[in-house]
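Apart from one protein chain that is not included, each protein chain of the complex appears where it belongs.
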Amino acid sequence: MIDEKILLTPGHTGCAGCGQALAARLVIDAAGKNTIVVNNTGCLEVFTTGYPYTSWRVPFIHSLFENAGAVASGVESALNYLGIKDNVNVIAQAGDGGFADIGLQAFSGLWERGHDILTICYDNEAYMNTGIQRSGTTPTGTNTTTTPVGKDSIGNLRWKKNLVDIALAHKCVYVATASIHLPIDLQNKVKKALKMKGPKFIYILAICPLGWGSEPAKTIKVAEVAVKTGFWPLVEYENGVLTKVRKIKKDELLPIEEYFKLQKRFAHLLKEENKHVVEMWKEKVKENIEKYNLLED
Amino acid sequence: MFAKIILPPATGLNNKTGSWRVKKRPKFLHQNCTGCRQCYLSCPEGCISGSKKEYNVDLDYCKGCGICANVCPVNDIIMEQE
Partner (left out) sequence: MKEFLEGAVAIARTVATCKPAVISAYPITPQTHIVEELASLIANGKLKAEFINVESEHSAASCVLGASATGVRVYSSTSSQGLLLMAEVLFNAAGLRLPVVMCCVNRAVSAPINIWNDQQDIVTVRDAGLILLFAETIQEACDLHIQAFKIAEDPNIMLPCLVNIDGFILSHGYEPVEIPSQDLVDKFLPSYNPPYKLDVNNPLTFGPLVGPEWYLETRYAIQETLNNDVKKKIVEVAEEFTKLFGRKSYGLFEEYKTEDAETIFVTMGSLAGVIKEVVDELRERGEKVGLLRIITYRPFPEEVAKVLLKAKRILVLEKCISLGAKGPLCEDVISVLYTQVSSNGSKLPTVQNFICGLGGRDVSKEELLEAYKDTTILKFIGLKKENLGSFI
């Protein structure tokens, strides 16, 4: 009774309500069966390819933690040599740890060399597979096991590494952010990217109920609030030019506290003594709103 | 000599994660469905399928996360006791 068109099938061992599982399925269903997927070590490959089970209906390879960018470059080159690259998509994907930290070098090389590959980062803002440790995209004030909240600590200190800017600096032909609460938009972005030649980057916020302390049933809601607060702007760049911004209606804009309320990892930010952290978040949101002209009158 | 560690496609279908459910399961009421497909597009398992205005969940795989009930814009899916 499983839809044949589903290329990332059920039977995987992702947590109930896993945002990354949903995002990954939306991506591959949009890309279609003529796609080779190269995946860094992380939650996704662990829960979709735990021997003897695999949930993939497309060719899939997992090598190491940091080399999807390079392995995919090799795959793409082989397809070029064989003269069949035009008929086969190559996706190189990783979580935030595998993309922004340990794997950034290989993705940087891929982008710089201009391979015709769609690179995707599923950002759940920590090393979830190894137990919720802080990564380069963990925002300020996040409670993780290596930046725990305590008497002397508000949680993680630094803000997120900006992967969108980094991708643009590498002259990726298509750079976009997406959210799982707008699945058709996400899939359209994947399809659009795959029609373009060259290195492409799609950045998806992957809600993690376990690591974020949110209710599994609310995964879509959390994604929606992330976008409606202005924290996760939905934008598209083509050939380096900002071409689309999904605006937020002024009366729909939510205060950032609404985002914190849904997640235990931010529970401490609702306390009076951490007001300065909330102010910092509001500054970051304001930057997004101004940079992308997010608000619609 | 090889050890069999290359996998053919979708062997995961043999892993019936429906056994994970402990409390609740979704019930598709089939009363107000508009065919928007939000349930199909929001299921992390991909175990909701159907067409037009009739969708159903495959309970062999459903983990009972409750997302489908939460996203249905016409409340045509409810979570009932397992």
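Think of it as A and B in the order they're written, each chain with its own count starting at 1.
Here is the rule we go by: contacts are C-beta pairs under 8 Å (C-beta built on N, C-alpha and C of every residue); 3 or more make two chains touch, one makes a residue touch a chain.
A quick note: this is a predicted structure, and the numbers were derived from the prediction, not measured.
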(request) Touching the absent chain in the whole complex: find that residue among A:I61, A:L210, A:L254 or A:M280. (result) A:I61
(request) In the full complex, which bits of chain A touch the chain not displayed? Write them out. (result) 33-36, 38, 45-46, 49-54, 56-64, 66-67, 69-75, 77-82, 88, 105-106, 108-109, 112-113
(request) May I ask you to list the residues on chain B that touch the chain which is not drawn? (result) 1-3, 5-9
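Rule of thumb we're sticking to: only the chains that are shown with their structure count from here on.
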(request) Could you give the separation in Å between the centres of chain A and chain B, each centre being the mean of its C-alpha atoms? (result) 23
(message) Could you list, by residue number, the parts of chain A that touch chain B in their complex?
(response) 1-3, 6, 8-14, 16-19, 21-22, 25-26, 48-49, 51-58, 180, 183-184, 215-221
(message) List the residues on chain B that touch chain A in their complex, please.
(response) 5, 7-17, 20, 38, 40-47, 49, 56, 58, 60-61, 63-67, 69-71, 79
